[in-house]
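Excluded from the complex is one protein chain; the other protein chains are retained at their positions.
The first chain written gets the first letter, and so on, giving A and B; residue counts start at 1 in each chain.
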Amino acid sequence: MRNELTEYNYDWRFWSILDNASKLFDATEKEFTSTMAYTPSFRATTGKLSTTGKAGHRLVKATARYFENILTARSRGKKIGLITYNFSPAVLFAFDVVPYCLEGMSAFYAAAWNRGIYESLDYCCEVGFTETSCSGQRVALGPVLAGLAERPDFIVCSTPGVCDSNANAFAFASAYLDVPFCQLNYPPTLTDERAVEYHRADFRNMLSFLEEQTGKKVDVDKMREVCEEIIKQDEIICEIQDYQRLVPCPVPGIFNLFIYDIKVLFSGIKDGTDILEAMLEIVKDNAERGVAGDGVERLRGFFYYIDHYCIQMKYWRWLEKNGISHIGTMMTDFWQANAPYARGREEEGYRMDLSSLDSMIDSLAAQSSRMPMVKQIRGPYDAPHMWLDDTVGVANLMKADFLAFMGTMGCRNTWSMVKLITRDMEKLGYPALILYADSFDNRIEPVDTFLGKIDEFLRVRDIRGWKGAVWK
Amino acid sequence: MIVAGCDIGSLTAKAVIFKDGEMISSHLMKVRSRPDEAAVEVMNEALSKVNLALKDVAYSVGTGYGRKRIPFADETFSEIVCHGKGAHWVLPSVRTVIDVGGQDAKAIRLDAGGSVVKYEYNDKCASGTGRFLEIMADALEIELEEMGDLSLQSDAPVRISSQCVVFAETEVISLVNGGKEIRDVVSGLHKAMAGRIASLVRGIGMLEKEVMMAGGVAKNKGIRSAMEEVLGVELAEVKCDPQLNGAIGAALLAGEAAGKK
Partner (left out) sequence: MREEIREAVTVLANRYVMKWKSGGGRIVGYPCSYMPVEVIAAAGMLPFRLRAMEVVSTSIGSSYYGPVVCSFPKCILQIAGERKYAFLDGAVVCNGCDTMRRLDDCWRKANDDMPGILPSYFAHFAVPHKVTDYSVKWFAGEIRKLIDSLEKHFSVTVSDDKLKMAIAEYNRSRTLLGDLDAMRSGPDAFLSGTDAMAIFIAGTAMPAADFNALLEDVLGGLKKKKDALPGRRLLLVGSVIDDIDLFKTIEEAGAVIVADTVCFGSKDRTDLVREDGDPVAALAERYLGSVKCPRMFGDYKRRFAFLKELAEKTGAEGVILQNIRFCDLHGSENGIFERDLEAAGIPCLRMEREYGPLGDEGRVRMRIDALLERIGAGGGGSRRALSADRSR
């Protein structure tokens, strides 16, 4: 790593960016534009978030607080739990543990900060992690391994049985840093009795781990508090996603990112609910006026795996500029039983039952086992409840004009089946495109190249008479 | 009316000139460091063969990797569309086009009218591309152009197991050091590469005849024969230089655009 990158910790540096950005949102327009002139590295990202009004402002402020909590955890006598984005942090909040979501950090670093992330990606390899592993963890894991970020007190990982690459990164971190490790492990099925029993036993096993690590017992009141907040958040998310079905789609594309940010960073706490309330207001207003969330809707795209975060969120800005409504990814579907895509498939969803501590734990276990990816890619892709079912369901419900896949080069699991699902979706009449872009590492396929491939695809396949993208 | 197509690939630049629907000139050269300069040079060469200059061209279309850097192009199109167009013009009965260029390979399915139905690019890897052969030729210390003939002389092709260019390069060096005949190694390389391209062709679904190979690699007889073997079909013989296919498609698109003007 270059010396200049080691002068400040990554998480501290990012907190300072966010903290300053959040203050900017309270400034006058003139103050805002003049300050932006001095922030070339993350101007476009801040600018993008500033266009989303109150929702974006609240998100930035909440995220700044999220980082601040991490940075001040030690001095406040709190433990830091390193987690993955397929894990709901709500249970950590109930234990008063400070969650540190690795991929959440990776996405922020990649989006806001052009410099620095390649070196953190590569740092992991310098200390023995494979260069072929997933960039989603590596961006933010590098500084943790290098001692350039807060050191976690323990690790909770929820992808064994779902994604080797992800789980392996956390296992590596645990072995490398010699930090206690706990895994939630998932069977390949979802709703049968054996699977449900396993989910519940495994979740309780994790609770014992948390009790051991924190020296605290499960607190019923705190648990109820986070569960109640989850219910509020889920209701709003489901309402927003119902609006997302409208043509034109009144939900700004970036709100998809907000939805999963909230679920993986602010699940069960008021910060998340506040952002969602602001989002719903904007969506309702757009719907009433009959306008698309991003202005004009030319096409509706469903990104059947994950999104792209590099180079100041260029992908998001390009979609918006070109009137492509982003109608979801695998990451936006958390499978609340009352979600629009769960209609007729309610048994696959989860419900929060607050009647007793046991029922709350079972509800959280059910929620956990339905997190994005955890639900869809744990079994054969074409088995009931899995990737194909969900992709077909959402593509139909949200009236997708085309589908595009992008992930990371480290994703053994999806790269071992994406050709199959893509073929199936084509057979069902959905134009579907596999992209070789890496969501967190722009060196794999530069953002302009892969956006060019989307443009080419829409044009060659003549999707809704696509005449070519706007680039400038 | 004079129209032109210009295809700036990663390794070569191609220009084609059409007059009233007939191809009257073409030129092909290696791309040096600057694609914009290569575009001007290759186009001027093609034009000068028929005593024309850039000012005489009513409309020109650019394609290929460097298409956005062609200074004189009125419009640009992707290689997929251009190869589809070009192939349909060269041989209207073509339904499958396999284009293997310097940096990438693609398989394109066309309908009877020459429109693209489906297409697929190679995986993010150089193993099935012209660049792969170039690296191997370097490793074997032979000329790229010799490879086709050499491999056809082989009666005992070696097995190349590595899918990765970097691994394959060391594998090739080991084989030669181990006393294997160069012709057998080259033949093995062609088979390995044909295997990679075949999986691409499978990706666009059923293999429909006629099947045409385009791009620089299509001139390599060894690859053509390995492709025929692995796909179990005979590749169509075409009258034009297959490396010009993309530029021809571009020129045809230029003709259409000029007609609409």
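What to note about this one:
To be clear about the criterion, a contact is a pair of C-beta atoms (placed from the backbone, for glycine too) under 8 Å apart; a residue touches a chain by one contact, two chains touch by 3 or more.
This structure is a prediction, so every number in the text was calculated from the model and none was measured.
Only one residue from A:L207, A:M409 or A:I454 touches the chain missing from this view: A:M409. Here one chain is not drawn; of B:E171, B:D184, B:E210 or B:D241, the residue touching it is B:E171.
In the complete complex, the residue from A:V218, A:V392 or A:L420 that touches the missing chain is A:L420.
Checked against the full complex, the one of A:A201, A:V220, A:V247 or A:L357 touching the unshown chain is A:A201.
For chain B, the list of residues touching the undisplayed chain reads 123-125, 159-164, 167, 170-171, 173-175, 177-178, 191-192, 194-196, 198-199, 202-203, 230.
Against the chain not displayed here, chain A makes contact via residues 127-130, 132-134, 157, 160-161, 163-165, 167-172, 174-176, 181-183, 185, 187-188, 194, 197-198, 201-202, 205, 379-382, 409-420, 423, 436.
One rule holds in what follows: only the chains that are shown with their structure count from here on.
Taken together, the chain B residues at the contact with chain A in this complex read 78, 80-81, 116, 118-119, 121, 123-124, 203. Against chain B, in their complex, chain A makes its touches with residues 409, 419, 426, 436, 444-445, 453, 456, 459-461.
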